[in-house]
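All protein chains but one are shown in place.
Each chain gets a letter, A, B, C, D, E, F and G, in the order it is written, and its residues are counted from 1.
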Amino acid sequence: MNEKTLKRLLEDIKAGKISINEALASLKTLPFEELPFATIDTHRSLRQGFPEVIYGEGKSAAQIIEIASRMIRAGENVLITRVDAKKAASIKKKLPKASFDKTSRTIFIKTHPVKKRGRGTVAVVCAGTSDVPVAEEAAITAECMGNETLRLYDVGVAGIHRLLHKKDELFEANVLVVVAGMEGALASVVAGLVERPVVAVPTSVGYGANLGGVTTLLAMLNSCAAGVSVVNIDNGFGAAYVASLINRD
Amino acid sequence: MNEKTLKRLLEDIKAGKISINEALASLKTLPFEELPFATIDTHRSLRQGFPEVIYGEGKSAAQIIEIASRMIRAGENVLITRVDAKKAASIKKKLPKASFDKTSRTIFIKTHPVKKRGRGTVAVVCAGTSDVPVAEEAAITAECMGNETLRLYDVGVAGIHRLLHKKDELFEANVLVVVAGMEGALASVVAGLVERPVVAVPTSVGYGANLGGVTTLLAMLNSCAAGVSVVNIDNGFGAAYVASLINRD
Amino acid sequence: MNEKTLKRLLEDIKAGKISINEALASLKTLPFEELPFATIDTHRSLRQGFPEVIYGEGKSAAQIIEIASRMIRAGENVLITRVDAKKAASIKKKLPKASFDKTSRTIFIKTHPVKKRGRGTVAVVCAGTSDVPVAEEAAITAECMGNETLRLYDVGVAGIHRLLHKKDELFEANVLVVVAGMEGALASVVAGLVERPVVAVPTSVGYGANLGGVTTLLAMLNSCAAGVSVVNIDNGFGAAYVASLINRD
Amino acid sequence: MNEKTLKRLLEDIKAGKISINEALASLKTLPFEELPFATIDTHRSLRQGFPEVIYGEGKSAAQIIEIASRMIRAGENVLITRVDAKKAASIKKKLPKASFDKTSRTIFIKTHPVKKRGRGTVAVVCAGTSDVPVAEEAAITAECMGNETLRLYDVGVAGIHRLLHKKDELFEANVLVVVAGMEGALASVVAGLVERPVVAVPTSVGYGANLGGVTTLLAMLNSCAAGVSVVNIDNGFGAAYVASLINRD
Amino acid sequence: MNEKTLKRLLEDIKAGKISINEALASLKTLPFEELPFATIDTHRSLRQGFPEVIYGEGKSAAQIIEIASRMIRAGENVLITRVDAKKAASIKKKLPKASFDKTSRTIFIKTHPVKKRGRGTVAVVCAGTSDVPVAEEAAITAECMGNETLRLYDVGVAGIHRLLHKKDELFEANVLVVVAGMEGALASVVAGLVERPVVAVPTSVGYGANLGGVTTLLAMLNSCAAGVSVVNIDNGFGAAYVASLINRD
Amino acid sequence: MNEKTLKRLLEDIKAGKISINEALASLKTLPFEELPFATIDTHRSLRQGFPEVIYGEGKSAAQIIEIASRMIRAGENVLITRVDAKKAASIKKKLPKASFDKTSRTIFIKTHPVKKRGRGTVAVVCAGTSDVPVAEEAAITAECMGNETLRLYDVGVAGIHRLLHKKDELFEANVLVVVAGMEGALASVVAGLVERPVVAVPTSVGYGANLGGVTTLLAMLNSCAAGVSVVNIDNGFGAAYVASLINRD
Amino acid sequence: MNEKTLKRLLEDIKAGKISINEALASLKTLPFEELPFATIDTHRSLRQGFPEVIYGEGKSAAQIIEIASRMIRAGENVLITRVDAKKAASIKKKLPKASFDKTSRTIFIKTHPVKKRGRGTVAVVCAGTSDVPVAEEAAITAECMGNETLRLYDVGVAGIHRLLHKKDELFEANVLVVVAGMEGALASVVAGLVERPVVAVPTSVGYGANLGGVTTLLAMLNSCAAGVSVVNIDNGFGAAYVASLINRD
Partner (left out) sequence: MNEKTLKRLLEDIKAGKISINEALASLKTLPFEELPFATIDTHRSLRQGFPEVIYGEGKSAAQIIEIASRMIRAGENVLITRVDAKKAASIKKKLPKASFDKTSRTIFIKTHPVKKRGRGTVAVVCAGTSDVPVAEEAAITAECMGNETLRLYDVGVAGIHRLLHKKDELFEANVLVVVAGMEGALASVVAGLVERPVVAVPTSVGYGANLGGVTTLLAMLNSCAAGVSVVNIDNGFGAAYVASLINRD
């Protein structure tokens, strides 16, 4: 189906030659053909209740403002990740609704209330205080995507009692994002306790043989506990996105 | 301290044989002690409807038979992974119910029917024919865990039309396990098409710069499509386990 | 031994001043000596219609100006790569014909019109907006070398429809430069669609397990689609140079 | 367009309702739609004059025979790579036309003469005698794809005169496949001499710090000479495929 | 469940308010619950005579001051590692007792005298002058933990006599921390001389193939001398902590 | 210069045959010469009560028998590590006192009773059943060196309760050898519980991203719990040696 | 163009058959052409007194015999490296003068006495008994090249006195080849003692974090002692070749 046949289809609808339902059925299979896809993309994200997400790293404040403005005009919620304080200030000047969270380095622009959805809670569990920025990126992303979240921070395995102490909260989550640096043992211990999927996020916290998070990443992929899958180093957003898909009802 | 001794302690309190302070002192050290955890473990797996799983690599036929026999006596279904044909033959001699699948190198011993459960289908998508063994390990594991499965094999991105051709089936899955070697691009392409979680399994298929699957693993962790999380190289079982947890109702 | 001494040698033979055997002995050691190669070099580049290229990284503005001036005096077009805005400004002060392209960080100094040549079009295909600087380095280099180019940007595989939408343009190219970061899947997908050589350029776009582009590089080398060869990370110039040689009539 | 509409299209042709040219135009855009693609694939390879290629590694003799038989029945030439002597013997028993080349570990089954095509010669240049198997895989592949080839073997840079001695032959090639192990310097030296594209193939020849060919691979990607692009370690077939696409007229 | 609620439960049993079976059910879930672990933690460190340690990297002066103040109020000695001069100045303004050591980048806040303990001396041996900062972090940590220390600096193996010259002092130590960069040979040589445990600390001193200390780390793990165990790169604190545990009487 | 020549030198001084200055000159070059060091070596091992240890890998049965025989004649206990069953059989034929342990692949030849010594118990803690061979190499080595040992096997963190269940035994050990593969989390969890030195042994158990134990090694070096030091992969002997030095009274 | 055609060219000049300018044009392209380089190669090795060397790895006995026979006929001494016992036996059958050394896996075929030359002694120093095969490859190569050699084996740094004991012999060598595995510390210690060039050969002796010798290689490249240069892992031949060039008078 090309642009011409699409035009004909639309004329047929106008002329009452085919019903809207028939046209809809045709258009449902449209995505891989020659229409302006961007529009469809936009619709899809609205239907899902997911915000549009801008990866802020390497984009100038001006570029972010331009992209975000277009989305705001389309009535969407906008989440911007990896923004530093200076860039955030520039953005807030132009987009006063922008709410910047310093810890997670995210901006959220709420054009309409986030509709709560999801089968249960997304727990964000994190090992040490230096893992908190990545954990917060995950938690805020999950919330912007309509999930109930639960934060369990600073429960690293060096003092296992702190984690065991939170057993009940862990057990109640529907999906768990586990954020840890160093040897990343927390992912294994949590997955050994719960019966729900664990999305592990290695952080680049550590030094020397940590190799910028690669050690943590590899360790998590070798978790002795079943039920763990892993995303890229420091990718709090990615983990929350996977968790949101899992939690979707 | 086990359940029996704990009960006796409580009876002693009730009977006034020991003071409350003495009981407190005893109980304070309780948390890490001899409560019958193992029992709970067994119960848990039965309740979940999950089979017991034995990782066959590096275990002798004799060892596997011993472990499996105990489980069979407990009335459980038993899944054994990473068994070669020779070891399988030895096991079948002693455990005639054992059903060996040569491709996936798995044995399943069904002591009772697998109860179908899960919210939807687990699709197992695989790139090339050499990825099939890992894909089958995933598919069979998912089935033994009570999931409906759908196999979409040999749909690698070198001929993207083969994958697009299966678009409708992809869209109907509740969770997708994507198995690929080489550059692992299939995970990104599938995740870009569907709106459900993709569990990616890198395989060690390839040579030279494939580095035994490490390249594929790293590539999948860098997927440009959101919604992908990754398990260890060739870990079909692990991916199916994660997928089953996600699919659990 | 240079041309002059060689001539003298021959004249001495003719004049019978030295015997043929003596001359033979002298000439035997000739191969690695002072024939004026440098001259041939200059002529060669002029004949090919290729500009002289200066790799700007690590050279001072002064050094670049000196080299470029000599080339300009020789009547050549000059392409300078990897120049930042500040260095470019210094260069433009001295060489007012210099035209700086901020995105690709290249300067082109046109002393004569670029003669169009080549059997067809060099398509530069790129995955995401952050890959554009490398893609532009490739596209501009290809143009300075006399090729018709076609830019297909932001067609990464996370939204495969955007790429398929451009199918016809892809099919018309004689050679394709594919620029991508992260898992680099675009190279495989494009090579699976077209019947022409694909020169893949991994970019250092990404973080964590991307390892500064090494993951993308390795992934592209493991492409499941035949017809892909690879150049160094971020090496847009190198890819365009290869593509120009391929496209040469 | 689905199977049903295709059927209708064909009926329309039969009934003279649309001309064959109109139908052809429709079918041209068919590849990405819901038809049995395999057929189209087959046609394409025939049109290109390329043989079907079976990657023999990890496939049993039986599997190879089955795939090859189907292709032979379709009247195609079949190239099988990475076959050891034992597997080759089994294949020859069933497919007597199979011609096994021990050095390159390839089998070629000629069902019809290979049509010579291509703009010029594909030179296969190789450094040492231990690189010859990979070089031969490249040369034979190139020949099966209809190219004139030229073999320049054992011209490694440790004795640079051997290479320089072959200067004229190097200069006459349209595209050069350079096969080398160890430090892979041959690719740079050749690319510095010629004005045509060099496809470099690192081999796993070497030991210790060669890291199974990874060192050679990385070295070639860092070639100081422009005009070099690289394929995977030991991938003689892949290099020849790229070279054939480049040489195609 | 904390001590208070546990006591109440026991009183209820005694009073017959709940049955033994009800109490059993409650207690079964006890192991991972709210017993006051945190308190034990605090007590433990006091009892051990070890100071509280704050890892200063990535924490702001304000954060460090807040944590340290709480510890000081609890009457503890506080050791802060990885603090630069600027941060140290800010801390000293608020906590005037803070004593900053520039070389080791540590701050020690003594609220009470460090009680000397340990079976013998902790020797800190270091190879070159550039390893001194890490060695000093180790030595100061060991002293803050109550150990007698002995510094043997600049005794690298390039001039083996300097080390041999100190033989008697080496032989008198109860445990040795060996700090070295580059090839880390000092650990092997020292362990070959003494009969006591050697804790090796690789430093990131070096360049090129040193790979930021990874080479030194790997080399130390391959020590040909028995008796060597290794901690992370530049982890002077960690080595001293291990040495203190070993030296504890 | 050996003891005899030294004695003669001193006699010559006494006898006035050489001047003191001449003697000084001779003695100045003494430090690196022929004093009978080897003797001291033999004595040392006897004094320490440590057995002589032969690393069996890569040595033939004949070579091992020869070395062991010499030690036996000297009245020493002999420990041989890394011996396979076949080699062990050959050794036992010649040295009937040799006792082979199949699991740990060690042979112990007891010529005299091992004298118990050490301040406390060496606990050998291991994660999974596949880590047992390395754990047994550690435990047997520790016993041959005169230590009381305690084995705590199969207490991996995937089921943390199994480990916590053994809390009291962990607390009683003087030094702990923790043997684990995969992500190696057990080392961190144990070190977080106890107050004694933990010597961690990564094993090569695992596959894919485990990289032959390198992942476990790196993870353990990044342990978030203080008190952990690490030895080479699978080096049970080395860990036990370090533990024995620590435990020495 | 070969010597014959060159001679004819010169005769034509002399005879006036071609002009000097024509001759010049021909000679300009001479440098890379058919002068009989191969001959020079043969002469060179004879003049140097170096034997011809055949790298045996990956060559069949038949291939080795063929190459060696040609050299023997030319009256040269032949050294063959990396030959196993079985291959050696086949070679000895055909070439009865072949003398096989099992430890170093080398064959030497002496057609004429090796002429002693070199300014001094080449010392081959090696750390442990498992490094001896590589050390012997070096020592035998050095001897076949006409050097006096001195073997100092089993002087690893774990027992530094054994090395110091040999101080005088070390000091007398003109060049030292140091062969070591594991952490390779021997190279640094030796270079710290002597005033002569040290050629270090890392061996693949070790396991786990040794990474097949890469750790040793990297450690040696980071030697804290000046005067060390390094060859590839296990490359005893290469080290001896360098040492022979250094020792050449």
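We adopt the following convention: contacts are C-beta pairs under 8 Å (C-beta built on N, C-alpha and C of every residue); 3 or more make two chains touch, one makes a residue touch a chain.
Just so it is clear, the model here is predicted, and its values are computed rather than measured.
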Revision key, fill the gap. From D:V157, D:V201, D:V231 or D:L245, the answer for touching the chain not displayed is D:V157
Review point. If you put the missing chain back, which residues of chain F would it touch?
Key: 3, 6-7, 10-11, 13-14, 16, 20, 23-24, 27-28, 30-33, 35
Check your understanding: Contacts of chain E with the missing chain: which residues?
Key -> 129-130, 159, 161-162, 164-165, 167-168, 205, 207-211
Study note, to complete from the structure: Residue positions on chain C contacting the omitted chain are 31-34, 37-38, 41, 57-59, 202, 204, 212-214, 217, 232-235
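The definition used in the following text is that only the chains that are shown with their structure count from here on.
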Exercise for review: Specify the chain most distant from chain E by Cα centroid.
Suggested key: D
Practice item. Go through E-F and E-G and name the pair with more C-beta contacts between its chains. Key: E-G
Review point. From the C-alpha centre of chain B to that of chain C, how far is it in Å?
Key: 50
**Study point:** Rounded Å distance between chain A and chain G, as computed from the means of their C-alpha atoms
**Key:** 60
Check your understanding: Taking each chain's centre as its mean C-alpha position, how far apart are chain A and chain E in Å?
Key -> 38
Study note, to complete from the structure: For chain D, residue numbers touching 2 or more other chains are 32, 161, 164, 217, 232
